[in-house]
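Note sheet for the following structure.
In this view, the complex is presented without one of its protein chains, the others remaining in place.
Presenting subunit A:
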Amino acid sequence: MNDLASETMTASSKSLGLDFNTPALQRKRRIRAFKDRLARWCVSVGGMAVLGAITLIFFYLAYIVFPMFQGADLEAREPVQPAWLADAGAPLLMAVEEQNEVGMRLDARGQVQFFNAQDMSLMSAVTLPLPAGTQIVSVGRDQPGSNRVAVGLSNGQVMVFEHRYAVTYPNDVRVISPSLAYPFGETPITLDEQGAALDHIAVSLNSGTLMLTGSTGRDLHVLSLGREENMMTGEVTLSEERIALAQIAEPIKELLIDPRHQWLYVINGRATADVFSLRTKELNGRYKLLADGGTEVTHASTLLGGISLMIGDSKGGIQQWFMVRDEDGKQLLKSIRSFQMGNSPITQILPEERRKGFIALDASGQLGVFHSTAHRTLLVQSVSDGAASQIAMSPRADQILVQANGQLQGWTLDNPHPEVSWSSLWSKVWYENYDQPDYIWQSTSANTDAEPKLSLAPLAFGTLKAAFYAMLLAAPLAIAAAIYTAYFMAPAMRGKIKPVIELMEALPTVILGFFAGLFLAPYVEGHLPGIFSLLIFTPVGILLAGFAWSRLPESIRLMVPDGWEAALLIPVILLVGFVSLSMSGHLEVWLFDGNMRAWLSNDLGIPFDQRNALVVGLAMGFAVIPNIYSIAEDAVFSVPKSLTFGSLALGATPWQTLTRVVILTASPGIFSAVMIGMGRAVGETMIVLMATGNTAIMDMNIFEGLRTLAANVAVEMPESAVGGTHYRVLFLSALVLLSFTFVMNTLAELVRQRLRVKYASL
């Protein structure tokens, strides 16, 4: 490199009478050198920045996806031992309200304490208006988020109350004032007319009907209270109905009501669940919950929505059960999945109020954070030495309150994305209300307590299905065309064909998509027999035309030079196409009673969508042909001429030379062309978006639609909440697409590079 800055010119130039070392020239040289260095610096920095920016894509996508697979994080705050806690009775129930400001605690003496959930200071205490001489013997809570609590009393009565939090903003400061309300009156409701103590109690309110269930010994008491408010007068009328159910054989452990008031689950004995239908008032069945005879059920709870039961046992296991319809339509309680926490008995299971997650506490003071659908154990951590007496979780599932050893401790839980796991994304999941495990993509739902169904499997399947049908059309056509163009075609014709294919490559996919969706789909639907006869008659027509041409007198044949067969075939194919398509109607009348679509769906049982995989295959095949063609053509064309000449000189026919020499040599190139075409077909968005119905189904049927990863991203991305799980799952699908195409393209590129080296050596 020229180093201008420091050098002075050699003396030899001086002898010519030129002085290159005048101050002006030296300064100029310094400036030039400076410019050179500056340019080097600028280009290097700029170049690396650009290259960095485009590799940023990988890292950014991964950065967004990563938090989904992280576990939860639980952080302890300082435990507090407030003075009031020592005077209060043993806790029966604790809760935290929405803003994590107020905690609520019900003690065995019937007092409700509201306290500051941050510093644990007492805000107010209210005593429940219990009848004199009665004690609380059992507590039941309604659905997560309802704040409705029923306490069973020692005289067979039940008191139902709600803890409410009124939010006001005096002087722009949020003030939360807690209170208790008695929507069913302050007088207790009599559940057991004999007046025995209610050992267990369950409560559920569904569209105005309050269902109360209690047990005294082995007897069940079920009371349904209708509450109707007169619109005009505001008068409340209560209607009562008692439901009599059979006695239970073994001691009752837990009562749970399905919030739709269809089932009553009675957990009894060691590990038995008796399921009663509240509609028919009959026993649905008795189920053995735990196979191992040495374990017993220690706690049971429902999840959000009340469909799933979570059964905790004495060995630290938690099982999920729900009602499933079998082949005969009979509903049975089935074990769905199980979790393992430790070895100590599970003492408490608390469902989240917004998601299908739950936390569990065991006798050794370990706290576990789980998610049912994703089958994830997000965290197991010790929160107290020995058993904690009571825990509570905030509605947003970000705060946990623990009372243990006379202390109250707050914990901050960071658990943003529990609903996704590798297995829930890619394998079958048994969702609530489904008869069997399945792959489902359903990112939005009508109600808030629905399970997230984020299985990428149907989308990946749809992607591959679309690519498969596209390649079915494109690969043979493109490769055959490439071979012909590179090997047989006359150069003059080649010069005309290549721009057409280049134009084909340049056509925006949105145009192909719209054409497929608006023109091709209805056309194909109306001309199904024609389309299929095209598949048969085109090759036949070509062969016939070729044979006929070889029979023609030489004088005519010599008028068209070799390598122009393709031009000759254009009218032939047009004719075949025209005949096939205009024959379509007649074929339909003749073979399918005039309606092939109806024939397909009625006689063969094949569902038919207008925008289906056939249309996608045609349109995307069109889009992929030029990609495969140009690379395959390049590979065939650059096979060294010496090879082909050698083969021909030895007496092989052109076709023999092609199949035995040229294609064998060029096969890696053709292979890489197919891979690149595959990559393109997998990532194509607009065509599938417009030419399919975008239904996420897993079915290879060519007459049904599909939903691909790319189209799914295009449809759902604009409406997903930034940073949410759905948003990150969509980023994951983009990352999957990126990695897949990148790997395909890299492989193809490496194959081509090796091939180039091979050609060079030949």
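Keep in mind that, in the parts below, a contact is a pair of C-beta atoms (placed from the backbone, for glycine too) under 8 Å apart; a residue touches a chain by one contact, two chains touch by 3 or more; residues count from 1.
In this text, contacts and distances are computed from a predicted model.
The UniProt record for the undisplayed chain lists the protein name "Phosphate transport system permease protein PstA", from the options "Phosphate transport system permease protein PstA", "Nucleoside-binding protein", "Integral membrane protein" or "ATPase". In the complete complex, the hidden chain is touched by one of A:I189, A:I573, A:L600 or A:V661, namely A:I573. Checked against the full complex, the candidates A:G329, A:P499, A:G605 or A:G651 give a single residue touching the omitted chain, namely A:P499.
Checked against the full complex, the candidates A:Q319, A:S533 or A:T741 give a single residue touching the omitted chain, namely A:T741.
Summarising the interface, subunit A meets the missing chain with residues 1-2, 4, 32-33, 35-36, 39-40, 42-44, 46-48, 50-51, 53-57, 60-61, 64, 476-481, 483-485, 488-489, 497, 499-504, 506-515, 517-519, 526, 538-539, 542-543, 545-547, 550, 565-570, 572-574, 577, 585-586, 588-589, 593-595, 598, 622, 625, 629, 653-656, 658-659, 676, 679-680, 682-686, 689-690, 710, 713-714, 717-718, 722, 730-731, 734, 737-738, 741-742, 745-746, 749-750.
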